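For reference, the structure discussed in these notes is given below.
Only one protein chain is missing from this complex, and each of the others stays in its spot.
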Amino acid sequence: MPAPDSIRPVPVDVQLFALAKELTGQALIQVAVTGEPVTIGSLRKSLVLQFPQLAPLEKRLLFAVGTQYATDDTVIDGRQSVACFPPVSGG
Amino acid sequence: MPAPDSIRPVPVDVQLFALAKELTGQALIQVAVTGEPVTIGSLRKSLVLQFPQLAPLEKRLLFAVGTQYATDDTVIDGRQSVACFPPVSGG
Amino acid sequence: MARLTEQPIDTEELLQQVRTPAAGAVVLFLGTVREFTRGEQTVALDYEGFAPMALAEMERIEAEARAKWELKELSVVHRLGHLELGEASVAVAVSSAHRAAAFEAGQFVIDELKVRVPIWKKENWADGRTEWVHP
Partner (left out) sequence: MARLTEQPIDTEELLQQVRTPAAGAVVLFLGTVREFTRGEQTVALDYEGFAPMALAEMERIEAEARAKWELKELSVVHRLGHLELGEASVAVAVSSAHRAAAFEAGQFVIDELKVRVPIWKKENWADGRTEWVHP
């Protein structure tokens, strides 16, 4: 009998930038996210478990879906383009 | 017997600018100013009597002694460089 | 108009983009690479951006500025890559009929850009260390 959807992890591709990219050594990672529904908040938790180098940044990491900022409540399905990065410092 | 100083007019050379110059047709005028002491305030009164074209501007005319704004209380002796002009509109 | 570039920012071109006889005021802001930050000496900065989102966010900021103030033209450009001391990392040019709107909108755009646009700078300190800046 297959596991119910709620506990089957969803693979989410995440683009990383700046210090997040430097700490992992990767510009694109895949994170297995568990949650019903799967949200940016559950991605944030799974991300730091699977990439502990990012744990010091955990609470400050920002996320975008497509080209828009997302919040921890934003629901994702693993098909969107997701980005993760530290607070911005341009200008 | 000569007239007392207080009623002998002091000739004051006055540089004019912008509309003040245009209304009189002159860039430099001489005004005979009466007063004891002679002030910018007395110059203002004598100016519009001797150049009635300037009467509509009387209250708004600005004065400078050298390169500094002067007020009606500023005392002059006829030897300084005096300028008279309408409110400024540069920029 | 929003733009990213890896080339030096051409301030004259930017001014030409916003100058118009419909405007009485133009404000140009340049952010430039400063040598000292709280006593530490920089020799260069490296800027990285998430380009499609950075452009989208710059365009949203432009739209917000145009909704708040009556502007004639607005142009914002951010440079990416390696910048030496004194070079401009960002430029905002704005024109309006009267000067208050140009000053206020110019300041709004750079203030918002600094908190929202996904671009990051890495300091190259004079002692050889490099350090990502994350306010």
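Observations on the structure shown:
Order of writing sets the chain letters: A, B and C. Residues in each chain are counted from 1.
Here is the rule we use: a contact is a pair of C-beta atoms (placed from the backbone, for glycine too) under 8 Å apart; a residue touches a chain by one contact, two chains touch by 3 or more.
From a predicted model like this one, the values you see are computed outputs, not experimental measurements.
Shown chains touched by the hidden chain across the complete assembly: B, C.
From the options C:Ala63, C:Leu85 or C:Ala126, the residue with contact to the unseen chain in the full assembly is C:Leu85.
Touch with the chain omitted from the figure is made, among C:Leu4, C:Val33 or C:Leu80, by C:Val33. Remark: the residues of chain B touching the chain excluded from display are 15, 17-19, 22, 60, 62, 64, 66-69, 83, 85-91. On the side of chain C, touch with the chain left out of the figure occurs at residues 11-12, 15, 19-36, 85-86, 88, 95, 97, 99, 102-103, 106-107, 110.
Assume only the chains that are shown with their structure count from here on.
Centre-to-centre separation of chain A and chain B, using mean CA positions: 77 Å.
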